[in-house]
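Below is one structure, written out as structure tokens; comments come after it.
A protein chain is absent from this complex, but the other protein chains hold their places.
A and B label the chains in the order they appear, each numbered from 1.
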Amino acid sequence: MGKRKDKDTQGDKKGLTRRELLLGATGFAVATGAIVHSVSAQTSNRPNLEGKELAMVIDLQRCTGCGACAIACKNENNVQDGVAWAWHETRTTGTFPNVQYEYMPTLCNHCQNAPCVRLCPTKAMHKVAGGITAHTPEKCIGCKSCIAACPYKVITPNKKEPHKFWKSDEQLFAGASDSPKEVVEKVGGDTIPLYNPDREQFLEGSGLRYKGIVEKCTFCDHRVTQGKLPYCVERCPTKARIFGDLNDPNSKVNEILSKYSAKRLREYLGTEPKVFYVREFNPATYRKSKGSV
Amino acid sequence: MEIAIVEHMSYDWRIALYFFLGGLAGGSYLLSVAANYWITGFKPFARTAAYITPVVLAAGLLVLILDLGKPFRAWRLFLTFNAASALSWGVWFLSIFFAISVVYAYFFFMGKEDLLENKKVKLIVYIGIPFAILTASYTAVILIQAPGRALWHSPLLPVLFFNGGLISGVAATILVASIRGGTANIGGLGKLLSWLIIAELGFLLIEFIVLMNGGKEYVRIAKHIATGDWGLLFWPVEIVIGSILPVAVFLFFKKLPAYSIAIASTAALIGVFTMRIIVVLGGQVPTNLF
Partner (left out) sequence: MITDKKMTRRDFVKTSAAVGAGIGLSHLFPLRAFGQDNGAEYTESGEWKPTTCQGCTSWCSVQAYVVNGRAIKIRGNPNSNVNGEATCPRSHISLQQVYDPDRVKVPMKRTNPKKGRGENPEFVPISWDEALDTIADQILSLRNGGESHKYMLMRGRYSYMRDILYDRMTKIIGSPNNISHSAICAEAEKFGPYYTEGLWDYRQYDVENTRYMLIWGADPLATNRQVSYYMSVWGDVLDRAEVAVVDPRFSVTASKADHWLPILPGADGALATAIAHVILTEGLWYREFVGDFTDGVNRFSVGREVNEDDFEERHTHGLVKWWNIELKNRTPEWAAEITGLPQEQIVQVAWGFANAAPHSMCWVGGGPVMQIRGGYLSMATHALNGLVGAVDNVGGTLAPNKEYSGGFPGPGEYMDEIAEAGVQHEKIDQRGRLEFPAMKKGKPGSAVVTNNAARGILDEDPYDIKVAIGYFNNFAFSCPGSERWERALSKIPFLVHITTNASELSWFSDIILPSGHHMYEKWGFLKSAGHGYTHVTLQQPVNDLVWDVKTDETEIPWLLAKKLEEKGFSNLMEHYREYRDPETGKIPENEQEFALFALKLATRKLWDPQQYAGGDRINGWDDFVQRGVWNSDPYPYRDRWGAMKTKTGNFEFYSETLKAALTAHANKHGTTVDRVMEVCNYQARGEQAFVPHYEEPTAPGDKTEYPFEWVEYKSRLSREGRSANCSWFHEFHDVDPGNVAWEDVATINPQDGEKLGIVSGDTIRISSPSGSIECKANMWEGIRPGTVGKSYGNGHWAYGRMAALEFGKTPRGGNNNVIIPAEYERLSGATVYYNSTNVKVEKVT
């Protein structure tokens, strides 16, 4: 894992030289090149995550499938309707009266071997310190190949202008209720009244995205770099989400992973996800029997 | 209220169309080069096919760029190179191929076919050959790079795409030639088309055998295409109209009226496009994460 990280941090430098070569070869306008150069010069740097391999363990026995993680995520990251950084899948199996229901919380797996990073032609999707799969909005051309590449359905495109609802100036009751736009004007915030300014870091200095690009979970890098847990971890009412550093032998995640046989989603694809699932959503007991024929 | 359902569809019909046009361009270029230099019987088609290539490729590029969420950032593709990404490579394949195909068509357009025999020119044209092949098939590698999509993750896919490119390139040439009227030996081209389609059907069969004997995701997608919603497109359009019809027309009928040639070649084009649609859209049927 350490090796992988070294490669990541160097990766940007290497890319830069190659890019410079290409610049010469293609002979594109120097001004354009300067922009790209200056952009890539500020490569994502999260110094306090150097040497860390961040991971999440989701304890399904603690999870009750309430969705608070995903709602809180939208809240923290100013995510619009129809887009999700954290999501879920549910499944009902069996036939009445022997029925089982399961809930699987999902989020970006921050794969060590991330298909989205491999396929992204502009390196908008890239690995940064801590093993985080980061996305640079300004580099994103919206080709959606990361979405195609991701086996976990956790990257979403902005097909429409986000939060468009809040730009409407229609009132329900003329003079007695506000239009969405007026609410934002009166309450404050930016585009949405629930705008969280804390999210501006690492995302072009804006807590919002825009039409055309994709977006996904960042492991709350703006919080994690400050020594705070990802917001979904904080808000999970069942304490089902446990976060930590795989490179720290004494971290809580390693403690749990040593106790249970952990499962990762679609592990056979070799993506090496950093989100682990332990225990069962329903650990029910049953009456002992050998069954019958 | 706007209902905003969280969904994760990435490539839509526009990408399928681009894949189709890219393949077609590669196919028509190869046909033109072959006709011009090697197969004298097809020589009359060299010009038509040479024109088709850059026109179709330009259309494909346009579709590709318009599909981008941020089309005005397309320039970034040339300034960043991700060696791991087929997409990143493809940008260059496409650009170089497009440039060569323009140059190549230019000689026909200016009526200077003689110059094509010039050694240096010939070298450029020959360099175009691998780029034509790459352009017609790299798009399949993009799909292969999505490990979680069973339908896409097949080593046969580039072959299917490339062969499909040849089919569409030949079919398009036949179509244009038949519209422009009275070209001799169109039947020979038709036979070539038929054998290419038969080869494609063979590849498809192998593909299905692989899928049906694979893991549950493979079986699921195979059933989805053969018997599920996509079956409505697969059997009648891709197989019957797109494959059996042109083969039947070109292989079993000697004397053909012009319109039936046009219909049969159009059917073959539809067949290839349908195949792209089914692969691109059908391949994205969500997989249960449990």
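Definition applied: a residue touches a chain if its C-beta (ideal position, glycine included) is under 8 Å from a C-beta of that chain, and two chains touch if they have at least 3 such contacts.
Since the structure is predicted, the reported quantities are computational estimates derived from the model, not experimental observations.
*Asks:* Given the contact rule set out at the top, which of the displayed chains would the hidden chain touch in the full complex?
*Replies:* Across the whole assembly, the hidden chain touches A, B.
*Asks:* Tell me which of A:P180, A:G244 or A:P273 is the one touching the absent chain.
*Replies:* Of all options in A:P180, A:G244 or A:P273, contact with the hidden chain holds for A:P180.
*Asks:* Which listed residue (A:E76, A:E215 or A:D245) would be found touching the missing chain in the intact complex?
*Replies:* A:E76
*Asks:* List the subunit B residues touching the unshown chain?
*Replies:* Touch set of subunit B with respect to the missing chain: 1, 3-6, 72.
*Asks:* Please output the residues of subunit A touching the missing chain, sorted low to high.
*Replies:* So the residues of subunit A touching the missing chain come out as 31-32, 34-35, 38-39, 41-46, 59, 61-68, 70-72, 74-76, 81-82, 88, 90, 92-97, 99-103, 134, 136-138, 171-180, 182-183, 186-190, 193-198, 200-206, 210, 222, 225-226, 234-235, 237-240, 281-287.
Just so we're on the same page, only the chains that are shown with their structure count from here on.
*Asks:* Suppose each chain is reduced to the average of its Cα coordinates; what separation in Å results between subunit A and subunit B?
*Replies:* About 35 Å separates the centre of subunit A from that of subunit B.
*Asks:* For subunit B, which residues are in contact with subunit A within the complex?
*Replies:* Residue list for subunit B touching subunit A: 2, 4-11, 67-71, 73-88, 91, 142-143, 145-149, 284, 286-290.
*Asks:* Which stretch or stretches of subunit A touch subunit B in the complex?
*Replies:* Residues in contact with subunit B: 15, 18-19, 22-23, 26, 28, 32-33, 36, 80-84, 87, 89, 91, 102, 104, 106, 115, 117-123, 139-159, 164-165, 211-214, 265-266, 269-271.
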